[in-house]
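One chain of protein is taken out of this complex; the other chains stay put.
Labels for the chains are A, B, C, D and E, by order of writing; each one numbers its residues from 1.
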Amino acid sequence: MPKGSLQESTFKLFRKAGYNFSVSSRSYYPSVDDPEIQPMLIRAQEMAGYVEKGIIDCGLTGKDWIMEQNAKVREVAELNYAKEGLRPVRWVLAVPNDSKIKKIRDLNGKRISTELVGYTKRWLKQNKVKAEVDFSWGATEVKPPLLCDAIVELTETGSSLRANNLRIVEVLFESTTRFISNRESWKNGFKRRKIENLVLLLQGALAAQEKVGLKMNVPSLSMKRVMSLLPSINSPTVSQLAQEGWFDVDTIIDEKTVRDLIPRLKKAGATGIVEYPLNKVIP
Amino acid sequence: MPKGSLQESTFKLFRKAGYNFSVSSRSYYPSVDDPEIQPMLIRAQEMAGYVEKGIIDCGLTGKDWIMEQNAKVREVAELNYAKEGLRPVRWVLAVPNDSKIKKIRDLNGKRISTELVGYTKRWLKQNKVKAEVDFSWGATEVKPPLLCDAIVELTETGSSLRANNLRIVEVLFESTTRFISNRESWKNGFKRRKIENLVLLLQGALAAQEKVGLKMNVPSLSMKRVMSLLPSINSPTVSQLAQEGWFDVDTIIDEKTVRDLIPRLKKAGATGIVEYPLNKVIP
Amino acid sequence: MPKGSLQESTFKLFRKAGYNFSVSSRSYYPSVDDPEIQPMLIRAQEMAGYVEKGIIDCGLTGKDWIMEQNAKVREVAELNYAKEGLRPVRWVLAVPNDSKIKKIRDLNGKRISTELVGYTKRWLKQNKVKAEVDFSWGATEVKPPLLCDAIVELTETGSSLRANNLRIVEVLFESTTRFISNRESWKNGFKRRKIENLVLLLQGALAAQEKVGLKMNVPSLSMKRVMSLLPSINSPTVSQLAQEGWFDVDTIIDEKTVRDLIPRLKKAGATGIVEYPLNKVIP
Amino acid sequence: MPKGSLQESTFKLFRKAGYNFSVSSRSYYPSVDDPEIQPMLIRAQEMAGYVEKGIIDCGLTGKDWIMEQNAKVREVAELNYAKEGLRPVRWVLAVPNDSKIKKIRDLNGKRISTELVGYTKRWLKQNKVKAEVDFSWGATEVKPPLLCDAIVELTETGSSLRANNLRIVEVLFESTTRFISNRESWKNGFKRRKIENLVLLLQGALAAQEKVGLKMNVPSLSMKRVMSLLPSINSPTVSQLAQEGWFDVDTIIDEKTVRDLIPRLKKAGATGIVEYPLNKVIP
Amino acid sequence: MPKGSLQESTFKLFRKAGYNFSVSSRSYYPSVDDPEIQPMLIRAQEMAGYVEKGIIDCGLTGKDWIMEQNAKVREVAELNYAKEGLRPVRWVLAVPNDSKIKKIRDLNGKRISTELVGYTKRWLKQNKVKAEVDFSWGATEVKPPLLCDAIVELTETGSSLRANNLRIVEVLFESTTRFISNRESWKNGFKRRKIENLVLLLQGALAAQEKVGLKMNVPSLSMKRVMSLLPSINSPTVSQLAQEGWFDVDTIIDEKTVRDLIPRLKKAGATGIVEYPLNKVIP
Partner (left out) sequence: MPKGSLQESTFKLFRKAGYNFSVSSRSYYPSVDDPEIQPMLIRAQEMAGYVEKGIIDCGLTGKDWIMEQNAKVREVAELNYAKEGLRPVRWVLAVPNDSKIKKIRDLNGKRISTELVGYTKRWLKQNKVKAEVDFSWGATEVKPPLLCDAIVELTETGSSLRANNLRIVEVLFESTTRFISNRESWKNGFKRRKIENLVLLLQGALAAQEKVGLKMNVPSLSMKRVMSLLPSINSPTVSQLAQEGWFDVDTIIDEKTVRDLIPRLKKAGATGIVEYPLNKVIP
């Protein structure tokens, strides 16, 4: 389990998936109501290394830290959640608004501050640029131009960069959370099944956060129009009502589409439209 | 969007309706995930004026402030929610318990403190009473008898009046939240449809706060009795079960009635009664 | 209503059952939206005594305090909820890890500290042990060995005992929350029905905390296998879908079993598996 | 050290006296920077008993709990501090405003609720009254008239009694905090000196909370008038200034008197009046 | 006493002056330990009006609200404190950075939003400008340019204006807190003395916030240089030490000057320099 900013949302996600983790405030060894799991809190930055070495079987961390560590691990699934919102984060090369640096090549001879020293050095090398790369202990975005010339830094909305008068020169990569497994553990039947079931439930819980149930009564005459409005991917559950000529239509859809869909469903003849919350959705 | 005491509950209501507003703590310009809407936070007191002048197309404010400003706006819908509870607020004329003022006429020559100066003056004129009306910057209910003789003040439960030893002489009017539109904007087809859809979803979300889904299994023999117990307004969805002689009855009812209904349904023969939460209810 | 550590969770449970209690921070007389109930906050320790004497008709308290007061009351139902978790608490005899006390008899001539003075004295007498029993105003577990030789104390997980280097000599009894009624009130038809309905709804709300709804689409061929996986106690609601050869299976199951069940249901042929939350479950 | 409501103010007082106690949130064994002291947190209610038995040498508790336990201890000093303010608390007999109980005798046959069961029983016996005395687990003041007829309860300002519509029938006694010592410990020279020094410093710190330093320049001609205004108890420190004909007058006075004194001193000819804070005052 | 943003700092100032006000959270009638004072909390905006009419004898409010109400009151003293820092606030005319309004005359025909409607109208009239002046319920600085053309608004550091892209066209006036008295009350000997003493102590407490005591030992030879460094306004208290040839110099100086003064005093020969805090300074 990742220690730090992702910790709370990770615990919440596992709880929705059916696993109750609890941890006292100072401990790094949470307890969980599944005797087959021995959980430990580890910094996302260090997770991939420990999984690679097999010290732990599997873990959750960001794609960025897998790349920083250049770790040989199996990425079992992408779990697109984050501290806030469900947006992936981007690692970017940023410089002061009025800097002369316009493209990667301009970095030659400059000083770059970043938490991602390993990856940045490899990336510069690939681009045949020679620059000094310093490890930043945090608050990287306030360093230019006084303490360095450019930074390689994570950004979600770009607001922190803007607030520090920085401009993005290039996006290095996007990073999302990954469920990773040690390669040997993955070959072990028992462990693999355990991991697969865990991921199935996590994905089910994650899907439920963005989806809702929608059910409605539809008269026979309107069925065609109503059905054509519903997304075709998940075929709706249709059952006949006791009252002749009426159907009950029940479907799972993206919450985001509901606000556009409901007025159109109503117009198409659906009545008694009810949206209800979900805990898990397994396709 | 109304700034202030209603703000948080308004944001929550819009979120339930499917619109994610977010606002940083000092900003008055929230962002929303619908490019067709440009939201702004405005005090409820000033909203109606700006809508009337067409500076903004539509807004949420109280009936009281529409009346205070005597604003010519279209009231699209009443949305009966408030900071706490779902109760409408009342504006009342109140005086100290031991005051000699018993009816409106007794106000002649007296001093009245209120936040609703405009409306109160018009109301006094209608009642042919001459009295001084002072604008109160707040805490109006602590002013009598030292600082004024009577107040025109808003009250929800009356507890603040009682706590200050005040008695209600007359209720001027009840006020609830209204969704208002500028009259010209309402004539514009695109804007009107946008407003109507928004209101439909807000009402659906609001209805869901007071309603729940209730479903149960009912044997044929009990169907008549069970159905007679269910409120007739929303006809329940009845479907036949695979097990012969049994029906699934699913209905939407007021949460308040559930506690009385369940024991009677059980007695009437319903089994496996399940109450579940709803996000939106569109009749 | 029990004042103190159970208060908040009790209010929450009643709210789920459909009864809105509210109480201002200093008051001991909550208000409730049912004119047939007059609620009062009383310490769990004192509740059974007042119910026994008929000063109040019914109440919620722990089995431990019923036993401490040796109260003659009717235990209408066990409501297995608590401040945290749903675990019953145990009252135990505990001594320092290095104490020579190994069994009850070793208590002869020793000093025991406890909040349960009455019960402890009776229990010692039954076991023919003579020991001094002192009332403890709290923090009983820090008293041995300096301030006493042994304690009779409540423990949920045992962690507080361990933290104070205490070992359990014997478990006196387990205690859970009980809904109790005065014996005369129980004979009164109106009061009894009121209590029974209240308990029915409380149990329904309590059950819903541990249960979820699970529904899925199942092809005819898989029905047998899927049905065999579902717990037989609550027979699932099965209805035929409009699409031939498919059934909708809807059932209520323990949340704890979901994480094991879902992977197996999926394997057995169920699709579109959806878990949804419940407010109340009345069997 | 008393655990509970007095704990924080006690720690603060000791810190001002020069003793740094610190305690982690769950521990009952504070640490202190004086190797000759072994501190322990004990409830004020239980303190006197443990001091009497010699389990601990000395402690701080209220006069009320010394009396409740009827403990044979040496009261070394009265330390007049409390949670809020420096006021002593009173234990009173209180009844509902409209009760027929007007004097002690009227208690015959009534039920009394109190935390001070032992003392109350002895007090009733002295007054030849027979009444039932029940132990109250707290919130005693909300019990009449429903749960008992009268209470014996602690009050500081009387506001809690008023809020519960109770009236005081009689004040049983006033209680302040006492520094108590076991009688044997007091006979031990080393322990007694330790206790006496500790009390000297606590009293010095306590005095400083209510006193301030006041110094001023006074011309010879005004000396007599100025000196006559200053409280005679602590003779002021007077020294001659380098500037001929002027004196520096420096004195310690009650903070409460400063606001009345300063205008009069200024009028009497004092200039450059400066009030400064104190940490300790040892007469 | 002013209700609102100044309340806490006002209470603190009075406490330093020797008057203990306390107020429960909802009450507007604080209690104070001086039977000759009957305090009441009133909004700063309304204070001057009530003092002018003699409903209250004296009060604390801002110069701005005295001017807005055009109130005939006696300004007894300026008390230069504020919520944060000790800076006076300014009321300014501000417009969007890119507005065409450059001077007062450009306001002709424009809309101005302000909380200071009365004063603004008079000020426009003096400047022979015709403009619409709307009362603003708050957040005035976010209104231009959408909701109005210009604002008259209070600013302390200008940061809120800058954050809203506004530029100051003109400063109308500076405002500080004033202790005001009703004119009749001021003629009453008892009330006037009471007010004068109160103000003396408030000013003494206020002065002490910005001043510290500084004392040092100085050898005869250095006296001249050291004395020349000390501010001449408050003549230092000089006394001869028992050790011949040494003087004790004790003085009160602005805290702000200490950091520059100490290195120079040390260089000039002063030793044992000690800075100590003050509660009150009455010159």
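Keep in mind that, in the parts below, a residue touches a chain if its C-beta (ideal position, glycine included) is under 8 Å from a C-beta of that chain, and two chains touch if they have at least 3 such contacts.
Just so it is clear, the structure is predicted and the values come from calculations on it, not from any experiment.
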- Query: Which chains here would be touched by the one that got left out?
  - Reply: A, D, E
- The listed residue (D:P96, D:G118 or D:P277) that touches the chain absent from the view is D:P277
- Task: Spell out, residue by residue, where the missing chain touches chain D.
- Result: 17-19, 33, 196-197, 200-201, 204, 208, 213, 234-235, 237-240, 247, 250, 252, 276-283
- Considering the entire assembly, which residues of chain E contact the chain that has been omitted? 212, 217, 239-243, 248, 255-256, 258-259, 262-263, 266, 271-277
- So which bits of chain A touch the chain we can't see? 3, 26, 28-29, 40-43, 45-46, 50, 55, 136-139, 142, 146-147, 163
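Heads up, the rule we're going with is that only the chains that are shown with their structure count from here on.
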- Hey, what chains does chain D share as contacts with chain E? none
- Partner chains shared by chain A and chain E (touch criterion as defined above): B
- State the superposition rotation angle between the two copies chain A and chain D, fitting on C-alpha atoms only and giving a multiple of 5 degrees from 0 to 180. 180
- Message: Given that chain A and chain B are copies of one sequence and touch, is their interface built from the same residue numbers on both sides (over half shared) or different ones?
- Response: different
- Item | Most distant chain from chain E by Cα centroid | C
- Could you tell me the distance, in whole angstrom, between the mean C-alpha positions of chain B and chain E? 43
- Query: How many Å are there between the centre of chain B and the centre of chain D, using C-alpha atoms for each centre?
  - Reply: 53
- Averaged over CA atoms, how far is the centre of chain B from the centre of chain C? Could you give it in whole Å? 38
- Message: If a residue has to touch 2 or more other chains to count, which residues of chain C qualify?
- Response: 239-240, 276-277
- Task: Sort the chain contact graph into one of these: line, ring, star, complete or other.
- Result: other
- Contacting chain pairs, sorted by label, are A-B, A-C, B-C, B-E, C-D, D-E
